[in-house]
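One structure is given here, and the rest of the page talks about it.
Note that one protein chain is taken out, while the other chains of the complex remain in position.
And now, chain A:
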C-alpha cells in the first residue's frame, strides 16, 4: 500500500512495485498525449522557434481530453481564443510536459521517492492533468456524471473498473501531497 510522509524538507512517497509500474505506464501515455501535436518536421520543441514566438496558428484540439488540458482563454470569444492559443499554447504544453517528466524521473528512483517542494508541486500538477484526462475518457464531465459512475461501479466492465480504481489511487496521492504543501503555507501557521 502506498504511503506519503514528510522527512525534513522532503516528502517521501513509497509505492509498491505494481503501483509504480502502473504509474509509469499511465504517465508515459500522458507524455505521449502531450507530445501528440508536436511539429511535423521532426525538430525538437527547443528548436521550434516559430511556435515559441507564437508565429504559427495552433489548431483547437479535437480530442476532448487535450481541449480540457488546453482550454479556450474565453469560451465566449472564438477569435480571441484562437489568438491566445497561437501565442501561449506552446509554453503551456512545455510546462505540462515538464511536470510529467519530473513525475517520470521520480518514479524511476525506486520504491521510495523523495521529493523536494518544487517536485511535489510538479507532481500535484501532473497528477491533476492525468486525472483530467482519465475523467474525460470515462465520460465524467459533471458532478452528476461522477456520482452516477460510482453508483454503477458494480456493473462496470473490467477496463473501466480498473480506470476508476486508478483514478481513485492518483486522487488519493494528489490530495495527500496537496495537504502536505498546504500545511507549509504561511496562512496555516496558527493551526
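In this text, a residue touches a chain if its C-beta (ideal position, glycine included) is under 8 Å from a C-beta of that chain, and two chains touch if they have at least 3 such contacts; residues count from 1.
In the analysis below, contacts and distances are computed from a predicted model.
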- [ ] Out of "Molybdenum transport system permease", "Putative penicillin-binding protein", "ATP-dependent Clp protease adapter protein ClpS" or "Na+/H+ antiporter subunit E", flag the one the UniProt entry gives for the chain missing from this complex.
- [x] "ATP-dependent Clp protease adapter protein ClpS"
- [ ] Please pick, from A:12, A:73 or A:156, the residue that touches the omitted chain in the full complex.
- [x] A:73
Open item on the list: Among A:3, A:32 or A:182, which one touches the chain that has been omitted from the display?
Closed with: A:182
- [ ] Using the touch rule from the top, list residues of chain A that touch the missing partner.
- [x] 68-77, 84, 88, 91-92, 95-96, 124-125, 128-129, 131-132, 135, 140-143, 145-146, 171, 174-175, 178-179, 181-182, 185, 187-188
